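A single protein chain has been omitted; all remaining protein chains appear in their positions.
When the chains are written out, they are named A and B in that same order, and each has its own residue count from 1.
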Amino acid sequence: MTRALTYSALLFLSAMFIIPFYWTFITAVKNIGELYQFPPVFWPNEVMWENFVTAWFKQPFDVYLKNSVIVVVLSTIGQLFSCSLVAFGFARFQFKGRDAIFVLLLSTMMIPWDVKMIPLYMEFNMLGWINTLKPLIVPAYFADAFFVFLLRQYIMTVPIEIDEAARMDGANSWQIYWRIHLPLMMPALVLVGTFHFMNAWNDYLGPLIYLNDQSKYTLTLGLSMFKGLHETDITSIAAITVVLCIPPLILFFFAQRYIMDGSIGSSVKG
Amino acid sequence: MKKHLKQLAMVTAVASMALGGASAVSAEEVLRFATWNSSENLGILQEISKRFEADNPGVKVQVESYGDGYDKKLIAAFGAGNPPDVMYMWNYPKYHSSLMPLDELMARDAEEMDLEDIPAGLINITRVEGKAYGIPAGFTTHVVYYNKDMFAAAGVAEPVAGWTWADLRAKAAKFRDKASKTYGFAVEAKPDPYDYEQFFWSNGTRFIAEDGSTVDGYMNSPEAVEVLTMFAEMAKNEEATVLGIGDNTSGSALFKGSKLAMFQSAMWSKGGIDKAGINYGVAMLPAFGDKPVHSSIGASAMSIAKATKNPELAWKFVKFFASPEAVKLRENDLPIRTSVAEEMELTSDPIFQPFFEMLALSDRESNAFLKHKNWGKIQTNLERAIEATMIEKGNAKKHLDSAVARSKRHLK
């Protein structure tokens, strides 16, 4: 009885969540006449699969894909590494100025990007990084506050006794981080990886500001170029959006399973 | 632990080296050219750039396209002192101090460029304090598109030259159909400011005094109130749908879906309508009674950054862009050269002719944004008044007065 109720609630909710995706998909495969019909066409008369191919070859999307992959992979590695280190530092040590520094870290999440943009651009320009992928990758090696905060909260749910026991056995801080906490926070790391992947994959502003040459563009920048100042190529936007959703979705499907099966946590604790 | 940090540093270093390769210096001279064009229009620009490269060995034109993120990109680039060499420009009052004045170069090469062939009005749009900062690349005037099939089906006579808003309203009323959600015309509640400015002009008033000193008596003049009241009435009587109030459905989308019999727009809508396969005609803007009709001119022009390292090359490229050869390639814009327009028989083409007729009528006024440096903020107040009038479908006088009052602060 409860189960039936739960399932129908879930089904109803997921119908609401799936509508946008469905709508994007059918928009991508409609022909131009059906695009503007009302009442809306819920299933196109003829599915125009070729719209995907057409959209993909309207711009050098293979080049954009390569750039996006480079950015996403390299920055995700950096983020995972640096954030787990920093989060461990904040969660497991008492040191002078810790709380003040932590507040400082939190506060960096609160600065609106509008005003950081120009000074940051100047800095990257001085470094000669404009029109390279570096501004999109290198900062990821210096720990994003959001993820540090997330991981720190996660680590703090792990009983301190585990650390103490390890220390008794002669482990040093690095070993505690590397051998005990890194495996323990795997679900949270997968989460951070997924989030960062999504952010980097969908980032529009960064590439827009820092990249000039089309050969350096990322996928989202290519996507946005279907939207001119006056006219919008709706079919191509929808088609590329659908394509762009696929890698993160696959990744997510496996990630969530991993997060859920990551029962390593309880086994160590027990 | 130190060892691991070292490893981390190594990874970073290796990664940045791998990426560094991308910025390798080449022997070519690179000219950066930024545009807001996208899709097909961008392809045309790339073609022009290629031809320029062919004529100028050792030069590479890097075409940078930013779509509707153009303004943001330009602000970051100019703000940080790293602008492109050549760029599309429209907002001269904001940027002119960082752009190269072109009058001397134009005077020097007037003959070679055959400047006589380019309507003076198009160059005047780029002037700030008397100096020209751009060479026109393309332009558009505003017109009314109408759906010929819908007119035929409804048995309504198509618009003729010299028509008035009263004519348009009478025609529009005949298309309204609740069941199929069809309308005769569309009124913008969140307009591109140019749209209303041309209506103000056509009704014999302005947004702001000629010398930019005041908006009182202009923005809220009886003529201005009349314009807004007319559009509000059209909305009230359902002669027109209202665009932009809680609805991103554009006039061109409705027109392409045959939900709209007429809509006011410019050259940039033409490509999409062609593609949608609508059988359409183009008419001039209607007049307010017997007052002379007037259109805004939307022009894109090419400007050169003051900071460019290679002004001669940049100028050469701009000249090439305005040459008959390049102008002919840019078929999605109206040609800036009279000779090209005539050669392509556009001035007698029924679709294109109204655009040129509007141009001939439209060199009497200049846009408000050229007249006051705080215009952006004043305009926000005006936009609010237009929106409020359309939502309430009336009370134009009250809202315009309030816009004038709110703007006092910015006119100091």
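As a working rule, a residue touches a chain if its C-beta (ideal position, glycine included) is under 8 Å from a C-beta of that chain, and two chains touch if they have at least 3 such contacts.
Just so we're on the same page, contacts and distances are computed from a predicted model.
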Omitted chain (choose from "Cytochrome", "Carbohydrate ABC transporter membrane protein 1, CUT1 family", "Cysteine desulfurase" or "Acyl carrier protein") - UniProt protein name: "Carbohydrate ABC transporter membrane protein 1, CUT1 family"
Residue of B:127, B:316, B:377 or B:398 in touch with the missing chain, whole complex considered: B:377
Per the touch definition above, residue among B:52, B:66 or B:95 touching the missing chain: B:95
Absent-chain contact - pick from B:141, B:203 or B:241: B:241
Residues in chain B touching the chain absent from view: 1-2, 5, 8, 71-72, 75, 78-79, 94-95, 97-98, 181, 190, 241, 245-249, 259, 376-377, 380, 384, 387-388, 391, 409
Positions on chain A where the hidden chain makes contact: 3, 6-7, 9-10, 13-14, 17-21, 23-24, 38-40, 81-82, 85-86, 88-95, 98, 101, 103-112, 114-116, 118-120, 123, 139, 141-143, 145-146, 148-150, 153-160, 163, 170, 172-174, 177, 187-188, 190-191, 194-195, 198, 202, 204, 220, 223-224, 227, 234, 237-238, 241, 244-245, 248-249, 252-253, 256-257, 259-260, 262-263, 265-266, 269-270
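Here is the rule we use: only the chains that are shown with their structure count from here on.
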Distance from chain B to chain A - Cα centre to Cα centre, in angstrom: 36
Touching residues (chain side chain B, partner chain A) in the complex: 1, 4, 8, 11-12, 15-16, 19-20, 22-23, 32, 34, 36-39, 41-42, 62-70, 72-73, 75-77, 79-82, 84, 180-181, 252-254, 256-259, 266, 268-269, 271-272, 275-277
Interface residues, chain A side, partner chain B - complex: 32-33, 35-38, 58, 70, 74, 77-78, 81-82, 117-119, 121-122, 125, 128, 130-134, 137-138, 141, 172-174, 178, 204-205, 208-209, 212-214, 216, 224-231, 233, 236
